[in-house]
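Excluded from the complex is one protein chain; the other protein chains are retained at their positions.
Letters A, B and C mark the chains as written, and numbering starts fresh at 1 in each.
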Amino acid sequence: MSVQQHTATTGNGHGHAHDGHGHHELPFWRKYIFSADHKVIGIQYGVTALVFLFFGFTLMMLMRWQLAYPGQPLPVFGKLLGETAMPGGVMAPEFYNQLGAMHGTIMVFLGVVPLAVGGFGNFVVPLQIGAPDMAFPRLNMASYWVFLPGCVLMVASFFLEGGAAQSGWTSYPPLSDIAPPGQTAWLFAMVLIITSSLLGSINFIVTIVQLRAKGLSFWRLPFFVHAQLVTAFLLLLAFPPLEAASVLQIMDRLAHTSFFLPSGLVVSGEPLKIAGGGNPLLWQHLFWFLAHPEVYVLILPAMGIVAEVIANNTRKPLWGYRLLVYSVVFLGFMSFIVWAHHMFMTGMGTTMSTFFQITTMIISIPSVIILTCFIMSLYGGNIRFTTPMLFATAFLPMFAIGGLTGLPLGLTASDIYLHDTFYVIGHFHYVVAPGTIFGLFAGVYYWYPKATGRKLNETLGKLHFWVSFVAINFIFMPMFFQGMAGLSRRLYDPTIYAHGRGVQALNVVISWGAWTLALAQIPFIINFFMSLKRGARVAENPWNATTLEWAAPSPPGHGNFLTEPVVYREPYEYSVPGQPNDYSPQFRAEA
Amino acid sequence: MDEKIYGWWLPPDVSVHGAKIDQLMSVLHWFMALLFIGWGIFFLYCLIRFRARPGHAALYTPVKAIATKYIEGFVLVVEIFLLFGLSTPVWLAYKNNVPDSAKALHVRLVAEQFAWNFQYPGKDGKFGKTDASFISADNPVGLDPEDAAGKDDLITVNNLHIPVGQPVMVDISSKDVIHSFNIPVLRVKQDTIPGQMIPVWFEATQPGHFELACAQLCGLGHYRMRGDVLIDTPEDFAKWQAENAPPPQEAPAAAAPEEKK
Amino acid sequence: MSETAIPYMVKPHPVTGIPNGKLGIWLFLASEVMLFGALFSSYVLIRTGMPHWPPEGGLSSEVLNVPLGTFNTAVLITSSITMVLAWASCKMGSLPKFRSWMGATVFLALVFLVVKYFEYSDKFHHEHFPSHDNFYAVYFVLTGLHGLHIVGGIIVNTYLLTAGSKMWQTDPEHFTNRVENAGLYWHFVDLVWIFLFPSLYLL
Partner (left out) sequence: MAETTEHEDVSKHMGKYYVVFVALLCLTAVTVGVSYLHLKRPLAITVALIIASVKAGLVAAVFMHLISERKVIYAVLILTALFFIVLLALPNLTTFEHHSGMPGT
């Protein structure tokens, strides 16, 4: 629990120089299943997360049928899901709410964060800082093996009586306190996932602080590492309050305490037999204390990836590298004191709402600076439009839309109208779907050669990108109009309302956009598996990049580097005048 | 209900305070569009002008971009203006300049899964005492049968009648979970928090038949937690109140002082 | 075994001046601060929202057993100093002394749990379960979670006392670091109790 079990070294324990590759072959289960190697764990996290991203996406596609064609039976699949969930092939409202809650939870906690932090963080960070592994390899393994049962429990909760959690991914009490047992499973799964994240974040911080290669000072770190460091601090300090809140909600549900339940509740005509005296808003404070920094946990690693890909494909140093670093640090810091803008409509007093409104506006400034730095990095470049670069480029306008539409939501007066409408859905999906997930796809295409020694197919990659890019905008852009029309979120049947009927045509557009987006993932899946065997073989540095991970073999063996890497210069020395190549890697001694 | 008034943008505004919110929304969206289009043009220019091609090379030295500082400065100034010039004053005015309580129509709302229960004070202008222990199928707000002030109280379900031109103050609460009281055309939204009574106010400017929606997930019936908002002329409203007033009864006990948070 | 050699597992990093484990344990304690911080925050929020604390009237010190709580505070403080002495014995190169002090620490931790058991069973005997009211809910959650931390400490310390102490023969410095880290955790558990005791029992 407290003392890390880190008998990492062979008997003598003090070794600095690593002695190349393993002398003894480990048995299969130690090498690929219960492995302590950061690369294997990174890939385990990455693949698990990709599976959950597609699973969470599938849940959403089911919901989109109900939204586009409310009350009509879903062809083929409707029958398969059983009579409780879809009586006569028509979705039940309870099932719709389960899908909604689980879509949010799975995408955020089982998809994006594990891919961005567990996957890319684990695989890339030690390589980029020239470390042989993470600081605590066994702790790293433990982190994954705590995470996975959490995921299994989360998904298995669909089979409980009453189904999975159905109180939204935010699980606001009292609704969640009185919900069916699926909610308890949700809470226990969250405790496991949070614990796993905490173990991971400790590992990341120690690794980045202690294990950097010789010459790799903080101002020589790739931007991705800076982003991961800030992310790790967010996870470390913001997650425990949600763990505490989960414990309190578990107590409310199992021990019948009243932390979130006030006195005098009457549920379906029956007075609730509880002591009362609690406060439902307490949960919201603790939840959003995590969940707002969580937004930056999602976006910062993606920004890091985009920075790497942009520098590599514009063949010039990142514009304003230090400014970028200051911005992410400031962003991380501020993200702790803006959370209550999610609670403007709970009857907050004017002083506190004004305070949170001001901090919310302040936090938009570093985002503007980051975007400016990225776009100025394009200026004067020699831009290669490889597949990772296409995804990274698309990240910029998508993130811009997501950021701009945050303005009306962060301002209290306009939030009165837009709060909890589809405008909110559009806003944060622009940040996390075509924003973060595109950034993560850029990472998959960019580092796949490092992980497998083979490149992904560019034609399939470009097909994947273009169809996804067009489809995803057909999904999220109409949501702003639905939100402006006043349509509430989380409605099983929006056509109940006159203003919902006014924008129902858009729901059909959105749903078809979603299904097209699903089709667009087929080339990616084919590409991902086919390239394992058939992709073009690559050497250490297929992208002519400058950062340390490209000094290791592709794929890197145990211990990562053949010789201990030494760093000689800044991370993005591209197109240095007077050099024969347009890239001067950090690890090359000659200028 | 007139369906044609609902399109792909803001529905009509029939409230006194809503115009300022709409103005803020319009300024905001023009600003956002301007910024995005200007930024997008520069973005596309960069992508085309600096694409890789034979004979083209990247610039190592960073460009001195004074313009970006001006643009960032401009964004900052506009944000400060939006914050302190538009949003905060509108919010503070709405939250603090509550209309004179004596002139307003007072209504209480007790939300439940999945209905809106309104309590009108009736002729005496006093709400009858309520308590959770009295709640039953035909007493949805838990009106104390012993309380004289409650004898003339009018209870409606999913039906909010209000007059034009008179401020309405609704004290909202919930008996089970969190709901959110949302009338798009009146630009009103307020979460109903169980255990708390939170006041909201609005004043309608024209009569009509509109909708009340629940904006916060409250369970499987969240989607159908719909109410009708009927804005009447003052005369029609008075008539409605008179017609629906409960029949007078003997009032046995004196009214206990009202409990307020 | 062919696990990779990680630098600074035992020797301190030349710049930060500490080995990996020590930074790791402090980061872990930082997250623990936020965990208990959230619980304390909830306690304040719930308590200030209630007209009376405890809700049934009276004083916390009349509801909870102050002598037992005081005794337990003294037990934990004593276990902290025995932990320090266990670590100091390692530093001074004496495994037998380490064994006795660490044994004392584990013993005192068990005493704490036994006293806690009597307190709990007394409450349960009077039908004062967490569901009784929010006073008991807060009391049981905060002390329960703290108790779980004590259990965790007992497991770690027992490991260091028994199987873990084999490392003394091969790598005494590494072993001493582990004892130090376990000690940091143990003092933190003591420190949490130092705040829990007055806020639950006395105020």
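One rule holds for everything that comes next: contacts are C-beta pairs under 8 Å (C-beta built on N, C-alpha and C of every residue); 3 or more make two chains touch, one makes a residue touch a chain.
None of these values were measured; they are calculated from a predicted model.
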Inset, instruction - Give the residue, chosen from A:289, A:417 or A:528, that touches the chain omitted from the document. - result: A:289
Legend entry - Residues of chain C in contact with the chain not shown: 12, 16-18, 22-23, 26-27, 30, 33-34, 37-38, 40-41, 44-45, 48-49, 59, 61, 66, 70, 73-74, 77-78, 80-81, 83-85, 88, 91-93, 183-184, 187-188, 190-191, 194-195, 197-199, 201-203
Legend entry - chain A residues touching the omitted chain (full complex): 209, 233, 237-238, 241, 279, 281-282, 285-286, 289, 336-337, 340, 343, 346-352
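Everything that follows uses one rule, which is that only the chains that are shown with their structure count from here on.
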Legend entry - Pairwise touch network: line, ring, star, complete, or other: line
Inset, instruction - Spell out the part of chain B that touches chain A in their complex, as residue ranges. - result: 1, 3, 6-11, 20-21, 24-25, 28-29, 31-32, 35-36, 39-40, 42-43, 46-47, 50-52, 56-60, 62-63, 65, 68, 71-72, 75-76, 79-80, 82-83, 86-88, 90-92, 94-96, 112-113, 131-133, 135-137, 142, 175-178, 180, 182, 184, 187-191, 193-196, 198, 211, 213-224, 226
Legend entry - In the complex, chain A residues that touch chain B: 92-94, 97, 100, 166-168, 172-175, 178, 261-269, 271, 276, 278-281, 314-317, 319-320, 345-347, 350, 353-354, 357-358, 361, 364-365, 368-369, 372, 375-376, 378-385, 393, 396-397, 400-401, 404-405, 407-408, 411-414, 416-417, 419-421, 481, 484-486, 488-494, 496-499, 501-503, 506, 574-577, 582
Inset, instruction - Please give the residue numbers of chain A that touch chain C in the complex, ascending. - result: 1-4, 6, 8-11, 13-19, 22-24, 26, 36-37, 131-133, 135-137, 139, 198, 201-203, 205-206, 209-211, 236-241, 243-245, 247-248, 251, 255-259, 274-275, 277-279, 282, 285-286, 289, 558-560
